[in-house]
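With one protein chain withheld, the remaining protein chains of the complex are depicted in position.
Chains here go by letter, A, B and C, matching the order in which they are written, and residues are numbered from 1 within each.
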Amino acid sequence: MNMEIGKKIWAIAEGYIPAWSNGPGREFVSHEAACILNANDTEAHLQLTIYFSDKEPVGPYKITVPAKRTLHLRFNDLKEPQPIPLGTDYSSVFVSDVPVVIQHTRLDSRQDANALLSTIAFAQ
Amino acid sequence: MNMEIGKKIWAIAEGYIPAWSNGPGREFVSHEAACILNANDTEAHLQLTIYFSDKEPVGPYKITVPAKRTLHLRFNDLKEPQPIPLGTDYSSVFVSDVPVVIQHTRLDSRQDANALLSTIAFAQ
Amino acid sequence: MNMEIGKKIWAIAEGYIPAWSNGPGREFVSHEAACILNANDTEAHLQLTIYFSDKEPVGPYKITVPAKRTLHLRFNDLKEPQPIPLGTDYSSVFVSDVPVVIQHTRLDSRQDANALLSTIAFAQ
Partner (left out) sequence: MNMEIGKKIWAIAEGYIPAWSNGPGREFVSHEAACILNANDTEAHLQLTIYFSDKEPVGPYKITVPAKRTLHLRFNDLKEPQPIPLGTDYSSVFVSDVPVVIQHTRLDSRQDANALLSTIAFAQ
């Protein structure tokens, strides 16, 4: 199904990538993700800005989500213009050229059993 | 009480069924659920489409929620047109013929103690 | 501060009280809560209806939240018209006579380490 669902501006006020991990492989690496659904039949181009507590924002990070695809973007994987430091408070704002839906998830595996959080992001 | 509460279009951008589980019985099987409340006095008919990161969407899955009932739909249980693969990123869009309320929950029991996440889905 | 913040109709589509618990005392009993903030300077009177997957809704449960107070209502504690069965899927709808804010939380202590989920409820 091709649908114009979502909004073009999203914010996630919480952001923190735990600095270490327990458990086997990439799936248990402590991480934060922005799950981005692009249900349109055209590619989505997003610009992501990261805000910190004590320094200037960094960005834009450029993200592309193909038509009718989802991208579970790990903040850990961002490289350009610079990686996000671990163990650091941040927030994020996404601006897209077509409507998308964004949900925030963290997997924290610093202790023996992992912990999860998730919430729909704030849309404007 | 009979109420027209909710919306007809819902999206869940996060989706991931952990590939394994710890703990006794169905209640501790790692799963994702869409909890669908139909508070109307007429049956709700929903069409669910699943979006992936690297292939065409699959659907529609057809879901019925009786009048004045809730359905805690496990994505793990979907069969037609095809099961959702485990350990795979996805997103979902629900289109209903009457207003409903949808909330997303995951139980992850891959490690010794389970982890939970939940969020209200995105409504349009 | 006295503020008219919130909405009068709220729904929580997810509902499930785990059937057992680990850990000392009331604070570690597996439970679900609806946290209700009444920031008004008048008492809030709510009617709560519980929806099930396979039987008629039950209610109304009558709930009072004093002016400028919060009530973290445990579904486990509901008695009249009848307790909510453990280990059972349900949903809930709240109708208030003044605006309130409702957030849903579950503590699941069935395994050695507890798990938490929370989300803002759906407002209409």
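The rule is short, and it goes like this: contacts are C-beta pairs under 8 Å (C-beta built on N, C-alpha and C of every residue); 3 or more make two chains touch, one makes a residue touch a chain.
Values in this document were obtained by computation on a predicted structure and should not be read as measured data.
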Missing-chain contacts on subunit A, rising order, are 9, 11-16, 47, 49, 51-54, 56-57, 59-60, 87, 89-91, 93, 95, 104, 106, 108, 110-122, 124
Interface residues of subunit C toward the undisplayed chain are 1, 3, 5-6, 23, 27-28, 33, 35-37, 39, 68-72, 100-103, 105, 107, 112-120, 123
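Criterion: only the chains that are shown with their structure count from here on.
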Dist(centroid_CA(subunit B), centroid_CA(subunit C)) in Å evaluates to 21
Per the C-alpha centroid definition, the whole-Å distance linking subunit A and subunit C comes out as 30
Residue numbers in subunit A touching two or more further chains are 112-113, 115, 119
